[in-house]
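Here the complex is missing a single protein chain, while all its other protein chains stay put.
This part shows subunit A:
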Amino acid sequence: MAFAAELLISFFLIVSGIFGFVGSFGLLKLSDPMSRMHAPTKATTLGVGGVLIASILHSVFVDHHLSLHELLITLFLFLTAPVSAHFIAKWHIHRHETPASLPDAGEDGVWATHDIEDDEDVAEMPR
């Protein structure tokens, strides 16, 4: 029983290690900034998730009490990862894309990042 539990915990730790590695490797390997963001937003979810599952299993089988702290970490991660990715994407669109290089925005005509009424604050920005 104890051996089976250890095996299971190790399995989740290894899974998380692999995905954590792939996420970081993707940052190095992929060539353009937008693609580079795919690796950390996804591969890391399972990377962190694996450690958290292993931690829950460890507290149940080894310490013999139920600890569900880890569910909160998962929840916060799922809430924050897309938001920060969205911020980085907006920055990228702001600095490196023009309305012409993006697909047509449909009935609204322009994407929100390019929808700048006047350029005063942009012009004042130190270069």
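The criterion applied here is as follows: a contact is a pair of C-beta atoms (placed from the backbone, for glycine too) under 8 Å apart; a residue touches a chain by one contact, two chains touch by 3 or more; residues count from 1.
Going forward, contacts and distances are computed from a predicted model.
> UniProt protein name for the omitted subunit, picking from "DNA polymerase III delta prime subunit", "Cytochrome b", "Na+/H+ antiporter subunit E" or "Chemotaxis protein CheW"?
Of the names offered in "DNA polymerase III delta prime subunit", "Cytochrome b", "Na+/H+ antiporter subunit E" or "Chemotaxis protein CheW", the absent chain's UniProt record gives "Na+/H+ antiporter subunit E".
> Suppose we count only contacts with the excluded chain; which residues of subunit A make the list?
18-19, 22, 25-26, 29-32, 34-35, 37-39, 41-43, 45-46, 67-69, 71-72, 78-79, 81-83, 85-86, 89-90, 92-93, 102-113, 115
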